[in-house]
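Every protein chain except one is present and positioned as in the full complex.
After this line comes subunit A, so read on.
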Amino acid sequence: MTVGDWSTLLSGIIYGSECSSMESTQDNGNLANVRHIILVMSGKGGVGKSTLSTQIALALRHAGKRVGILDVDLCGPSIPRMLNAVGKEVHQCDSGWVPVYVDQEKTISLMSIGFLLDGQDDAVVWRGPKKNAMINQFINDVAWGELDFLIVDTPPGTSDEHISTVQALRPFKPMGAVMVTTPQAVAVGDVRRELTFCKKTGLAVIGIVENMSGFVCPYCSECSNIFSKGGGEELAKYAGVPFLGCVPIDPLLSKSAEEGKDFIQEFPNSAAYPALTSIAKLILEKAALTI
């Protein structure tokens, strides 16, 4: 599809520039059979939101759950590469867009703007209102079918994408947000603001993950705290929200994200494995309580 094609698709939707009055009125739309919706957020960019979204999804899949991932990062969609789905196409069906299935068993499905661009390097140069319309379409018009979890990966910040996503998801009562930070003060400061966003919009916080927390040298096993240490845990205490754990810097994890590999399956002995599986376990426990 070209950009022109889907701007035509978007026409007929009425929206204002300052408000988003697009709250879904249908009770049993495409998200009706989705049990739990989890947002992955951070005020800061490059802290590992997409990497964690992907790995949490894979870990939940290994626990026997059906998982969908919705990538609402419109200017920098990373998930298709991380799940080795670059170049796949989205098809239409009666109830909307069919997401891309990553595995043959169809246990992980994915929707991202990356699948709608002609060229991989095409820039999505859009102001807010167009982004909002796209997000509303992503939330209402993707035929997810039956899912145990829908993970929504967001861009950094507290602006259009976030306001629109939270507003459009409100009727479906999301379970909450997993907040990702790196340990240094500059990142923690931005995540503090994201917590305020959650408070103001009434979105529950499932907990905080401290990513890139220390690096163990593969040659001499010396641990270097490249981006400092402990900032995420301190923030969780300060804000009174659960701390989900520290994920260390692990070149195998970055490499898996680069090559679209299933880190959880391929590297069970690596440094980041226990942290990631324990985060997934905490999410499963929390989900079991909210049914």
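Heads up, the rule we're going with is that contacts are C-beta pairs under 8 Å (C-beta built on N, C-alpha and C of every residue); 3 or more make two chains touch, one makes a residue touch a chain; residues count from 1.
As a working rule, contacts and distances are computed from a predicted model.
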Listed names "Cytosolic Fe-S cluster assembly factor NUBP1 isoform X1", "Sorting nexin-30", "Heat shock protein family A (Hsp70) member 14" or "pyruvate dehydrogenase (acetyl-transferring)", with the criterion being the UniProt name of the chain not displayed: "Cytosolic Fe-S cluster assembly factor NUBP1 isoform X1"
Among A:His91, A:Lys106, A:Lys173 or A:Arg193, residue touching the chain not depicted: A:Arg193
Touching the absent chain when the full complex is considered, from A:Gly29, A:Pro155 or A:Gly207: A:Pro155
Where the missing chain touches subunit A, by residue: 3-4, 7-8, 10-13, 15-18, 43-47, 50, 74-76, 78, 81-82, 120-133, 155-160, 162-163, 182, 184-187, 189-190, 192-197, 200-201, 215, 217-220, 222, 224-228, 249, 251, 254-255, 257-259
